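Apart from one protein chain that is not included, each protein chain of the complex appears where it belongs.
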Amino acid sequence: MAKLKAILLNCSLKGKGDEPSSTEKLLGEVAEQLKKLDVTCSTVRIVDHNIKFGVEADMGGADEWPKIHDQIIASDIIVFGTPIWIGHRGSVCQMVLERMDAMLSETNDLGQLPLYNKVAGCCVVGNEDGAQNVSAGVLYNLMQFGATIPPNAEAYWVGLAGGEDDYVDLKKPHPYTQKLVEYISHNLVHLATMLKNNPIPAEGNKAE
Amino acid sequence: MAKLKAILLNCSLKGKGDEPSSTEKLLGEVAEQLKKLDVTCSTVRIVDHNIKFGVEADMGGADEWPKIHDQIIASDIIVFGTPIWIGHRGSVCQMVLERMDAMLSETNDLGQLPLYNKVAGCCVVGNEDGAQNVSAGVLYNLMQFGATIPPNAEAYWVGLAGGEDDYVDLKKPHPYTQKLVEYISHNLVHLATMLKNNPIPAEGNKAE
Amino acid sequence: MAKLKAILLNCSLKGKGDEPSSTEKLLGEVAEQLKKLDVTCSTVRIVDHNIKFGVEADMGGADEWPKIHDQIIASDIIVFGTPIWIGHRGSVCQMVLERMDAMLSETNDLGQLPLYNKVAGCCVVGNEDGAQNVSAGVLYNLMQFGATIPPNAEAYWVGLAGGEDDYVDLKKPHPYTQKLVEYISHNLVHLATMLKNNPIPAEGNKAE
Partner (left out) sequence: MAKLKAILLNCSLKGKGDEPSSTEKLLGEVAEQLKKLDVTCSTVRIVDHNIKFGVEADMGGADEWPKIHDQIIASDIIVFGTPIWIGHRGSVCQMVLERMDAMLSETNDLGQLPLYNKVAGCCVVGNEDGAQNVSAGVLYNLMQFGATIPPNAEAYWVGLAGGEDDYVDLKKPHPYTQKLVEYISHNLVHLATMLKNNPIPAEGNKAE
């Protein structure tokens, strides 16, 4: 079997030149695990690309979404990473998922939605509260686009009520989050391998 | 002006005879503040009453909802207290709000929904994560039933990602939560006083 | 391969003796499809059983949860069916998921969470609005408990804004919902078959 390919979408509000990103840190931990499991990883920092608001596959002009679209389609594993802001998925994450909405009009070679036979997971960081709601919503959207969601396909860190710390500032690893990183990485690989070897038959699930 | 009356609805899954309830603790802190502000407080522990599943005003049999319904209608201030379970408002909280759904078919003397001129707030506790989503949903439902939501009409406590502590077990007060208790209590009283002195005119808001 | 087994959990607020249930109708349509795909189906109407509020595996007394727990564990496919009330999963659905919370302390023979190698889907009905949020939350909880979520593992019907019709009263099939019924049924079977033939290895995903 060819090596599995993963794309990690970093939906931080901050660009590469800015101060350290908690989203980057957590996604990086998942990427490190995936690499140990022999997965080729590619990380895209969305705000460093010119992505336009909209729900079309190509919004024209200098829109750089099409190339990210193609990287997603070429991957076996899709991992979203997003900060929580005011309790919700960040605006950059929502913008990316809006662009993916156009995938509902595309199909793979078998006539299924284009994310069939891919698996998806989600990483979330915030100062406090909101991780599970964000994770549930992102994974659900990806499932609607055709991805399979393995068990425990999430990793998150949030602080206490009213917390002001960032994940990137933690002095030592947070055991619960480390366990989640372990789970998500292994289960993405387990299910992606399974689907690569045994794709979902195109019966009862063709897009119209 | 007559003293303001508050009803505090404790939606813990646990009854009075059970081990200490974090919901009870947080609601108690709000009640204490409200009393200092000269409000008459009445707390109802839902699971100690025979409340039936359903969406009718009276589900018949030994249904004890009607008396709680009447206490709500007789109050100026409504405070919900609920634990978070698996990231959501507890089932008891949802059951109570389902019963309140029947209020959408009732009106006050002016033809408005019965919670007009009342104010509502929400208290939420959990081991980790989910407080803001729960609070947003509960306050929104109460607004739909006609209540006014004052600024910062919430108090919550949640622990770190994967947290196992309970609010009731904290050794010392959590400053952020204490600040929220202060906010919610004062603002409920400020707005309830205002609405008691100047009820919302029955113009453009009569229920049909 | 032995026949696949599915359990369908009907979380209607109404019991068997009551008027027709929209949840029952939609779950029934999924069950019919599953049977055509050679799955043995068992439907449980929760309110017809004595299920206690709580988060323990057995709440004592006449608690009938343990037998439903065992049926879930013995199944390959788990389908939740819930009405939407005031925009949220019904209280009965939340009560069931609270009881399943105790599964986080259990493991299967391999040391994984007990829903590993099972697949889960969700059916939701309401007069208007709220289906996707309810579905996202239920599927996410089941994923946290160890289930795999196939693509398009949901079926729902909701009416227009302010809608008053019930799914059970529709004069003719709603094409979109019918398509979802087709998707969820086939994909539950495709993934359940795959996991039965190739269980998820117990590497990097043992519960602690």
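Order as written gives the chain letters A, B and C; numbering starts at 1 within each chain.
Basically, a residue touches a chain if its C-beta (ideal position, glycine included) is under 8 Å from a C-beta of that chain, and two chains touch if they have at least 3 such contacts.
Remember, it's a predicted structure, so these values are computed and weren't measured experimentally.
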{"item": "Of B:Ile7, B:Val55 or B:Leu113, the residue in touch with the unshown chain", "value": "B:Leu113"}
{"item": "Option from A:Ser21, A:Ser75 or A:Gln144 whose C-beta touches the chain left out", "value": "A:Gln144"}
{"item": "Positions on chain C where the hidden chain makes contact", "value": "87, 128-133, 136, 156-163, 174-177, 179-180"}
{"item": "Interface with the undisplayed chain - residues on chain A", "value": "13-14, 47, 53-55, 85-92, 94-95, 97-98, 101, 137, 140-141, 144"}
{"item": "Contacts of chain B with the absent chain, listed as residue ranges", "value": "112-113, 115-116, 132, 135-137, 139-140, 143-144, 146-154, 179, 182-183, 185-187, 190-191, 194-195, 197-198, 200-201, 203-205, 208"}
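The rule we apply is simple: only the chains that are shown with their structure count from here on.
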{"item": "Rounded Å distance between chain A and chain C, as computed from the means of their C-alpha atoms", "value": "25"}
{"item": "CA centroid of chain A to CA centroid of chain B, Å", "value": "37"}
{"item": "Numbers and ranges of chain A residues touching at least 2 other chains", "value": "132, 136, 179"}
